[in-house]
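Have a look at this one.
Only a single protein chain was left out; the remaining protein chains are all shown in position.
Our next item is subunit A:
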Amino acid sequence: MAYKIIASQCTQCGACEFECPSSAIEYKGEKYVIDPDKCTECKGAFELQQCASVCPVPKTCVPA
């Protein structure tokens, strides 16, 4: 029940970070990571996962 970011493809734009309704995404060390404990897959908040919807790179925010 969580999403993850494929760091090697990420452009580090940070859009997913501020769109995430659960504050699950953080810039840690050198990359953006999703905290699986906080990620709700946007259930109850939005129809679709916000990180995946805003991310410019296909298949970068994906189910863990």
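Throughout what follows, a contact is a pair of C-beta atoms (placed from the backbone, for glycine too) under 8 Å apart; a residue touches a chain by one contact, two chains touch by 3 or more; residues count from 1.
Please note the rule applied: contacts and distances are computed from a predicted model.
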Pick, from "Multiple sugar transport system permease protein", "Cytochrome c oxidase subunit III", "FeMo cofactor biosynthesis protein NifB" or "Thioredoxin reductase", the protein name that UniProt gives for the chain of this complex that is not shown. "FeMo cofactor biosynthesis protein NifB"
Residues belonging to subunit A that touch the chain removed from view: 11-15, 18-19, 46-48, 50, 53-54, 56-57
